[in-house]
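As you look at this complex, bear in mind that one protein chain is not there, while each of the others sits in place.
Moving on, here comes chain A:
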Amino acid sequence: MASRLLSGMQLDAPLFHVLHARGVLTAKDVLCKPELELMELLDLPLSLIREAIAQISLFTCPPYRSALTVMEERESELGFGHLRTHLQDIDSALLGGIPFGALTEVVGPAGFGKTQLCLMLCVITALPKEHDGLDGNVIYFDTERKFHSGRMAEMAVSRFPHFFTDGDNLKKLATSVLVYHPHSLDEFVNSLQGVEEVIIENKVKMLIVDSIAALMPSENAQEDLSRKQNVLGHQAGTLKYLAEAFRIPIVVTNQVRMTSNQRSLEDPELQLTAALGTSWAHSVNIRLILESLSGQRFIKVAKSPMSAITLHPYKVTSMGLELIGGEDYGQGGDVMRIRFDDLDANEDEDMEV
C-alpha cells in the first residue's frame, strides 16, 4: 500500500539519507508529488529524481497476473468465488452469487427487506461448506440498530430445517456473527482501520454494513457535500481493499431519498433515488435495488459487471426473502432511480420486523 516505507526499496544510501533528512519516508511521499516540487525539496538534479521515482515505482507497483491465472485462482475458491444467496435467479444472474472481492450494495425503501437479506446472508455464511456456506464468521456493522438475533434464528430454522435441528447449531450460528454498533461516522472509520486484525483472528468470511447511509450526516451545505464525498470515497476504497485482500464478499445497504427536484408533486409516481449520490454509485461494484411496481416487489440487478439488468419478483416470509417465479428484463436505465408505487399495499402487509 501507499504507506510503504522507502527503506526497503534498495535506494542508493546517499539518496536515501537525503530523502530521510527531508522527511520523505514513504512511497506516497515521493510519488504523490510533482517532479519539480521534489527537485526543489530535495535539491537534487532532475535525472537523479527521475531515477529514484522509477525505482520506487518498481517497488510500489503490484505484480501482474494473467486473466488465466486469476481464473485458476477462482476455480480453487468455493463456488468459483461466489457466495450463493439461495435466491436461485439472483444467483444465476450474478454467475453464482455474491462475488468475493467486490462491494455489493442493496438499496431500497424502508421495510422492503434490506436487513432481512443481510440476516439471511449471515445464516448462509455461517453454514458449513457442505451446505454451500462459507463456514466462517460475519462482521456486522449495525448502524441503525436493526439487527435481530431472534429473527435470524427464525430464518435459519425455517430455511434449513434439517441443519438447525437442535440448539447447538443455532448457538454456533449466533456466536459466528460479531455485531458492532458504531455511534458516529468517525467511530466507524476508525474501526475500519483496525478491522483487519479481527478478520484474521476470527476467520471472518463476510462483512456487512447495514446501513452505510445512516452514518452520513444529512446532505445540506455544499461544503459538507465535498467532505462527505471524500469520506465516502475513502470508505469505499478501504472496503474494496479488504474485500480483495481477504477474498470475502462485502455487502452494504443504502437508503433512499426523495429527489431534490420538486416535480414529484405533479408526478403521480413518487421519485425516489438512492442516497449518497453518483460518486458512491460508481464506487459499488454491484447494486441490487429493492423496488415495487403495481404492488409487487422486485429485486432489480441494476448494476453488475457480469449480468443483465433483470427484475425478480419477491416476497418477505419467515425464511427471509423468497423469489416468486418468473424474471423480467429490466427497462435499463438509471441506477439511481427507485420505483415505488405500492403505498396502498404497504398498509396491508407490514414487513418490518
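Convention: a residue touches a chain if its C-beta (ideal position, glycine included) is under 8 Å from a C-beta of that chain, and two chains touch if they have at least 3 such contacts; residues count from 1.
One rule holds for everything that comes next: contacts and distances are computed from a predicted model.
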{"item": "Protein name, per the UniProt record, of whichever chain is missing from view (\"Metaxin-2\", \"DNA repair protein RAD51 homolog 3\", \"Ribosome biogenesis regulatory protein\" or \"Rab GTPase ypt7\")", "value": "\"DNA repair protein RAD51 homolog 3\""}
{"item": "Omitted-chain contact residue, chosen from A:His17, A:Lys129 or A:His234", "value": "A:His234"}
{"item": "Contact with the hidden chain (one of A:Leu42, A:Ala281 or A:Ile338)", "value": "A:Ala281"}
{"item": "Of A:Lys28, A:His131 or A:Lys315, the residue in touch with the unshown chain", "value": "A:Lys28"}
{"item": "Residue ranges of chain A at the interface with the undisplayed chain", "value": "1-2, 27-28, 31-35, 53-54, 56-58, 60-62, 64-71, 74, 80, 95-96, 99, 101-103, 229-234, 236-237, 240-241, 243-244, 260, 277-279, 281-285, 287, 302-309, 329-336"}
